[in-house]
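Every protein chain except one is present and positioned as in the full complex.
Right, chain A next:
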């Protein structure tokens, strides 16, 4: 936006966006589907948008940070570790809880994420077990 409007801008800054999953915390300039900085770009689902901090001002470039989850209403960022988008945004938690509503391609994706998460949990557990107990238990676990 224009350089002279810096005062107006500072009033505009109103959305403290914090991802409930990864706790990324940024100041968003806009929330909604039609970011005013860029006329021809429309978002399908209302989202937190900031003016792109990595390109010069007035170029109309935006950075969409995330949205409020369509089920639990908690803000999540668009990172694939935090949310999934399918017509609406879902935090991974809610996506898993209502997995049956999604088409198969998305299910696969959600499960991938789930697997990934359980994999990490298992791995830490395994390491813990290995360090504390015997190799035997470890092998049992693998079975």
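Quick note on the criterion: a residue touches a chain if its C-beta (ideal position, glycine included) is under 8 Å from a C-beta of that chain, and two chains touch if they have at least 3 such contacts; residues count from 1.
The rule is short, and it goes like this: contacts and distances are computed from a predicted model.
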{"item": "Name of the absent chain as recorded in UniProt (options \"ATP-dependent RNA helicase DHX34\", \"tRNA (guanine(10)-N(2))-methyltransferase\", \"Elongation factor 1-gamma\" or \"E2 ubiquitin-conjugating enzyme\")", "value": "\"ATP-dependent RNA helicase DHX34\""}
{"item": "Hidden partner interface residues of chain A, rising order", "value": "6, 22, 24, 26, 38-45, 47, 52-65, 67, 77-80, 85-87, 89, 101, 103-106, 109, 112"}
